[in-house]
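The structure under discussion is supplied below as structure tokens; questions concerning it will follow.
Up next is chain A:
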Amino acid sequence: MNWSRLFGFQGGIHPGYHKDRTSNRAVKRLPFPLRLILPLDQHIGAPALPIVRPGQEVIRGELIAKADGFVSAPIHAPATGLVKSIELKPTARGSLTNSIVIEVLRGDPQEVMISEPHDIKNMNHDELVNAIQDSGLAGLGGAAFPSHVKLKQLDSKPAELLLVNGCECEPYLTTDHRVMLEHPEDLIQGIKYAMRATGTQRAIIGIEDNKLDAVEVIRNHLQADDPIEVKTVVTRYPQGAEKLLVKSLLGREVPEGGLPLDVGVIIHNVGTLAQMGKLLPAGEGLIERVVTITGTGVDKPGNYKISLGTPIGFVLDTLGIDATKETIILGGPMMGPAVGSLEAPVTKGTSGILVFHERDFIDREHEKVYPCIKCGRCVDACPMRLNPAQLGWLAASREYQIMADEFHLNNCFECGCCSYSCPSRIPLVQYFRIAKATNREQAIKQQKLEAEAASGA
Partner candidate 1 sequence: MLDDKITSETFWEGVWENNPVFVMLLGMCPVLAVTNSTINALAMGLATLFVLLSSSLLVSLIRNWIPKQTRIAIYIIIIATFVTVVDYVIQAISLDLYNALGAFIQLIVANCMILGRAEAYASKVPPVKSLVNALGMGVGFTIALLCLGSVREILGSGTLLGFDLFGEHYQQWVVMILPPGGFFVLGGWLLLFEWLRQRKEQEES
Partner candidate 2 sequence: MEPTGLDFIFFNAFLASNFVLALFLGLCPFLGVSGKLETAFPMGIATMVVMLISSVCAYFINQILVSYDIEYLRLISYIAVIASSVQLVEMTLKKFTPGLFRSLGIFLPLITTNCAILGLALFQTFKEYNFLQSLVYALGAGAGFTLAILLMAGMRERMDLARLPSVTQGAALSLMIGGLLSLSFMGFAGLGS
Partner candidate 3 sequence: MTETTVEKPSSLRMIISLTLVSILSGIAVVSVYLYTKPIIDENKRRAIEAAVLKVIPDAAGYQPFLLEDNTLKPATDSKTKGLLFYAGYDQHKQLVGLAAPANAQGYADKVYIIYGYRFDCECITGVKVIKHAETPGLGDKVITDQSFVANFDALDAKVNVEGSALQNRIITVKHGAKTNPWEIDAISGATITSRAIGKALDIGAGQLLPQVLKFRDQLEAQ
């Protein structure tokens, strides 16, 4: 019985997956670079507050920046070394952000600092949530949303179910796949912690049916009385988007503008929970993550455990890739940004580094953009059942407000299915991002004006 046949979402696409090159390669560790760059805003929410000074020595695993409020996450030193500076450094998207730069101590054994183990059995809900925050976990699924925030119990909206997102629907990426194969115990442990923190009685792991081996492995590790189920869903991008996974597995639609919690669900990525299972008992912080490195420009593709803060240029150099001739994408090809600077580091949200040769990369700039021929492919592909074509016409006329007010622009989660399928090669998602950003600016301006008017009056 395949669940998603019953409850599956509409739309979605079937891009080429290209996962075979890395899915059967065990995770290897990449050496430390000379210098680590740790942006203070690796997560969504308030940036972390540094608690180290330039010149100070730090030990691997030591807290170097603390969370600034509840929706924020601390940062730990990924390697033993010297804090060189706290300065503006480029991120993958090209903008500058405040980062702690650490000069790695050469020849150090790089032992992780021993911290005080947590007595999880005797922790109450709030203590557990705090412990998770202290570990610096942010969603490893890509959005890097501080993980503890979702686990905070709300009396008004009790969570009934924990969904574990093992879809990994983006082409090329195989980090979640490897984590499920290699660390099923950590994952199950993490799931149990998350369930404890939220008080849910049931958990479901959703895995796309192109990773049946992972299903097998996890099932073998489950005890008979574990309240955890593994379910397969069909392989279709963007099955892993939380709203769609909820729909596929439970048949529930998260209401427009709402969160999964509105239908009683909390959702976490398998990588996040595996880290939680590993880090929490020892009281450690998040200092490294698994990254898939693949693409036509990579001769030795694979999954690598990389310290956070490692510059992408270093990663590529280590693997012998001449990056100046290639196109580099951080994350999957559907949602990941193209890298604007090789100095940009691997962060908590980096799930992959894809490198493509010029020749096999479909080059939007050189392919002519035709006017919309109203073929409707974008409408068929949009999993949110929006009308991307209509949104696109409006965007071309800069009718951003109408897009939001009448055509549900804000429901678009930028999955890219529409742009992918458009035969006229219209950069629809790009339009939508601009539209959203403009609307946001507009709203802020409006608020300011109103505030001024209110204070003036």
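Here is the rule we use: a residue touches a chain if its C-beta (ideal position, glycine included) is under 8 Å from a C-beta of that chain, and two chains touch if they have at least 3 such contacts; residues count from 1.
Selection rule: all candidates are chains of the complex that A comes from, given by their letters.
Predicted model only: the values in this text are computed from it and were never measured.
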Query: All of 1, 2 or 3 belong to the same complex as chain A; which of them touches it?
result: 2
Message: Going by the contact rule set out above, which residues of chain A touch candidate 2 in the complex?
response: 371, 393-394, 396-397, 399
